[in-house]
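All protein chains but one are shown in place.
After this line comes subunit A, so read on.
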Amino acid sequence: MADIVIDRVVKEFGSFRALKEVSLNARDGEFVALLGPSGCGKTTLLRIIAGLETQNSGRVVIGGRDVSELPPRKRGLAMVFQNYAVFPHMTVFENVAFGLRMQKTSEAEVKRKVGRSAALLHIESYLDRYPAKLSGGQRQRVAVARALAVEPAVLLMDEPLSNLDALLRLELRTELKAVLREAGTTTIYVTHDQTEAMGLADRIAVMYGGKIEQIGTPLEVYATPGTRFVGGFLGSPPMNFIRVACSEGAARIGNITLPCPVASSEMEIGLRAEDASLAPIGSGIGFDVRVVEPMGSHLLLTGSIDGQLTRIVVPPTAKVAAGERVGLTVDPSRLTWIDGATGRAVVRA
């Protein structure tokens, strides 16, 4: 078992800085998700940890050993690729056994470990088949089994579920979580899918523009985003940002006055769609409803507060119609205050 320390890693492709001094620690046995939009550098960071890409500067330390200069095979890790990378000319058994064969494991041990890994991923029934005969979901199971068979200290996963259909993704996600918890492997998991990151990870590192914007537990990054980007990237619908002017420690929004965390500044209030509720008629923040979308589990209201686009989620039975003006109450403790100039969250002093 091993922890991972990523120390001020820089990666440049020509003049493009893909990673700008990224640092990250993953504790032994921890599941860390690298979450961000495409082009944010998350896959590059993963490939640097794997050794498939070389950083321009900075260090990668796995289990106390500096592996920055080592080739991938000497780093003691396993990886699952987005396109599975299951060898087409080998049977499922030989695929799962590949890492063990490279380690010159005895035949009996290979059999035992492949059997156990295959059982874990429910692929025992097609061990003697070739991958071309398998579905995408089955191939990815083979890829995960191949990675787990070597009992790696570190497991790297690069968008392993993104090529699967939605239902399969949900099924495999749940299984992955159970399997990896049992294995106790330190896992770095790259994804652009926030529900995957939220559901699987112990901690999420949200990346944007070659930097880690924020790292924390799923609840932390969701409820208290560190920057406007994190608030806007996580959550469906994303966080609302409502510009307000603070003066003398107070901001007016609609006909409500809220205490400001700073004395005076241009601020934005970050409001999660589910953190507002309908107020009795004639009170609360005025919200002009433009569109009502019944989503089954809830109603999604799109409208505006003080002329600024806002999305609110209310119970499915609420009586709201498009074109109405309703009142909203918010819990001030659940609001995120963001400095309009820097885009960073301001913590109440």
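Following the convention adopted for this analysis, contacts are C-beta pairs under 8 Å (C-beta built on N, C-alpha and C of every residue); 3 or more make two chains touch, one makes a residue touch a chain; residues count from 1.
Assume contacts and distances are computed from a predicted model.
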From "3-oxoacyl-[acyl-carrier-protein] synthase 2", "Sugar ABC transporter permease", "Cytochrome d ubiquinol oxidase subunit II" or "2-oxoisovalerate dehydrogenase subunit beta", the hidden chain's UniProt protein name: "Sugar ABC transporter permease"
Touch with the omitted chain, as defined above, among A:Val5, A:Leu52, A:Ala279 or A:Val320: A:Leu52
Options A:Met102, A:Val291 or A:Leu309, residue touching the unrepresented chain: A:Met102
Among A:Leu77, A:Ala201, A:Leu234 or A:Ala251, residue touching the chain not depicted: A:Leu77
Residue ranges of subunit A at the interface with the undisplayed chain: 50, 52, 71-73, 77-79, 81, 83, 85, 87-89, 98-99, 102-103, 129-130, 132-133, 146, 150
